[in-house]
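What follows is a single structure, and I will ask about it in a moment.
One protein chain is absent from this view; the other protein chains keep their places.
Showing subunit A:
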Amino acid sequence: MEERPYRSASGAPIALRRRQHSASCRELAVRCPRLQLRSLSAVTSAVWLAAYALFVLSENSMVLSAAIFITLIGLIIYLHFVKIDQESLLVIGSLGIQVTSSYASGKESTTFIEMGQVKDVVINEAIHMQKVVYYLCILLQDPGDPQGVSEVVPLFQSSKPRLDCLIEVYKSCQEILEQRKTGLQSS
């Protein structure tokens, strides 16, 4: 098991952790930048200052309690539905690929794609406004057309690692995917 620091597309520090469970099973986890205390306190103070200004104008103390309520609910919703802590990829040769996102509140959302549906894992470029962003994606096989691609599943959407990190992940995945090709040829 090894962990190495990298940078995300926007410059924030992220870490890639690789674990090899067996010859055909590998886990690659990218840890996203944590929630900064600075930004949290900045947003809370802004909301409370605005609420206090409204209170001074309207002389209604309900505004203050409403502001506290909104801040709490907003924080809970943010931690449970928006802030992703870690994105991991579990590649099990001959079974499939599992993509997990764990949120800051502990919730995990998992998708499992069977090996029969996976055509390939590639690095794609996306041109967005003035920058070129690289992203890793899984190409799914079209059941009707053996050469066609039915769907593209992008990975590591919220941590957005840079090309060097993506190349490491790509090499690890391809080592396992090649085994299934050799397996097909020998059987």
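The rule is short, and it goes like this: a contact is a pair of C-beta atoms (placed from the backbone, for glycine too) under 8 Å apart; a residue touches a chain by one contact, two chains touch by 3 or more; residues count from 1.
Operating definition for what follows: contacts and distances are computed from a predicted model.
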item	value
Name under which UniProt lists the unshown chain, selected from "serine C-palmitoyltransferase", "Glutamyl-tRNA(Gln) amidotransferase subunit B, mitochondrial", "PIGQ acetylglucosaminyltransferase" or "RNA 3'-terminal phosphate cyclase-like protein"	"PIGQ acetylglucosaminyltransferase"
Sole residue of A:Thr44, A:Thr71 or A:Gln98 that reaches the chain not shown, by the stated touch rule	A:Gln98
Touching residue (missing chain; options A:Ser10, A:Ser41, A:Ser65 or A:Thr111)	A:Thr111
In subunit A, positions touching the absent partner	21-25, 27, 90, 92-95, 98, 100, 110-112, 114, 116, 143-144, 150, 183-184, 186-187
